[in-house]
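After this line comes subunit A, so read on.
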Amino acid sequence: MNESKIILKKSLGEWFNMMTAGGYRVVGPVGQDGQIDFEPVTSPDAVRFDHVQTNNSGKWVMFPRYEAMMRFRLSGKEVQAGEIPPQAPPTVLFGAHPCDAASLATLNAVFTWDSSDAYFEPKLANTTIIGLSCTKGDSYCFCTSVGGGPGDTRGSDVLLTPLDGEKFLAEILTEKGKSVVGLAPQLFSAADGTSKEAALAKIPARFNHRDVTAKLPSLFPKEDVWKEQSLRCLGCGACAYVCPTCSCFDIQDERDRYTGVRIRCWDSCGFGLFTLHASNHNPRHKQSERWRQRVMHKFSYQPERLNVLGCVGCGRCSRSCPVDMNLGEHVAALAEIKV
Partner candidate 1 sequence: MNELQQTAKDLLEKNAVAVVIGYGMGSEPSLRRAVFVRKPDQAPQLIFDESCRQNLAFYVLKPEVKALGKAAVVARTPTLRTLLQLATENQITDESVVALPVGNGSVQPLTNFAAIEQYLANVPRGFTAQEQQELAAIKSKTLADRWAFWKSELSRCIKCYACRAACPMCYCSKCIVEVNQPQWVPVPSDMLGNLEWNVIRAMHLAGRCISCGSCADACPAHIRIDLLNQLLATEAMQQFGAEPGLSVRKDYALATFKPTDKEEFIR
Partner candidate 2 sequence: MKIGFYPGCSLLGSSREYNESLKAIAPAMGLEFAEVPDWNCCGATAAHSLDHQLAFALPARILALAEKAGMEELLVPCSACFSRLAATRYELQKNADLRKEIIDIIEMPYQGTVKVSNALEVLCRAAAANLNGKITKPFAHKVACYYGCYLTRPTELATCKRTEDPQEMDELMKVVGAEPIDWAFKVECCGAGLSVSRTDLVAGLSGKIIKDAVHRGAEAIVVACPMCHTNLDLRRDAIEAQSHERYSIPVLYLSQVIGLALGIDPRTLGLHRHHVPVRFPDAAPNASADSKKPELQLSGKDD
């Protein structure tokens, strides 16, 4: 499969037109500095190519903030209920950085490990990722510590790497990728053999994730470690909501007179009430326990049970944190602890 071609920046507009004409909803990073997010776009003019990271990840394309699943209606003594079928419009997620593209593997592992999630899977199936290699990073980026990299192809169907201001190297990686390129084959020319490496950002590795995964179970009982790290944590959900791999959700019924819908919406393990039992018992009563859960889940439980790392090193959680909880730093610190 893996085929490399060149597309000029000025040709992207035409490609977008063809994708739109081909029935795709194109979603890409747009907005002003400091407020860049994935939104539906119709032209590459609005799309940002120069940013380090969007505020929110593009996971909403597969896993929206909220989504209705079922409707019901009370009538006399009857209850009528009906499913609301998933909405999975063919979508191109354009300009996702390699870390975001890599996050699909984690999401997919969660939503399909025992049974297929009827609302996630069709969306994933109908989504084509046109990735965009990173030409710059910042101190929060640590993809190279978690098995990724600024030019990593995992998860992308097509990966674009800007070679200079004018052209992109397009690596066509999957069948899905092939079909979106196939919408406008004339825009792609043969690659000239230029390596993408020179264009890529340099992201230093901060820790070895395998070592961390191996060590975490022994760190679990070290309460002081977790307490110390999380002392300044506020217990909000910002990290989870901006995270491309966080997949916790809540299920809620909304009612109006005698009709209602059942909705699934995001939730966060950072919230104190996340694990509150009906008995009023809370197994994770303290913030330090919730912080530990967050780290363990991503770096221990998921690798062990789903064989996939729960973190892609995008750094969003740390950038968004109101109190500068820096995941890369804290995991690196954990890696340093002698057990």
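As a convention for this text, a contact is a pair of C-beta atoms (placed from the backbone, for glycine too) under 8 Å apart; a residue touches a chain by one contact, two chains touch by 3 or more; residues count from 1.
Per the selection procedure, all candidates are chains of the complex that A comes from, given by their letters.
Being a predicted model, the structure only gives us computed values, none of them experimental.
Visitor: Which numbered candidate, 1 or 2, lies in contact with subunit A within the complex?
Guide: The candidate that touches subunit A in this complex is 1.
Visitor: Contact residues on subunit A for candidate 1 in the complex?
Guide: Going through subunit A, the ones touching candidate 1 are 34-35, 37, 55-56, 65-66, 139-140, 227, 230-232, 234-238, 240-242, 250, 252, 254, 263, 265-266, 268, 271, 273, 286-288, 318, 320, 322-324, 326, 329.
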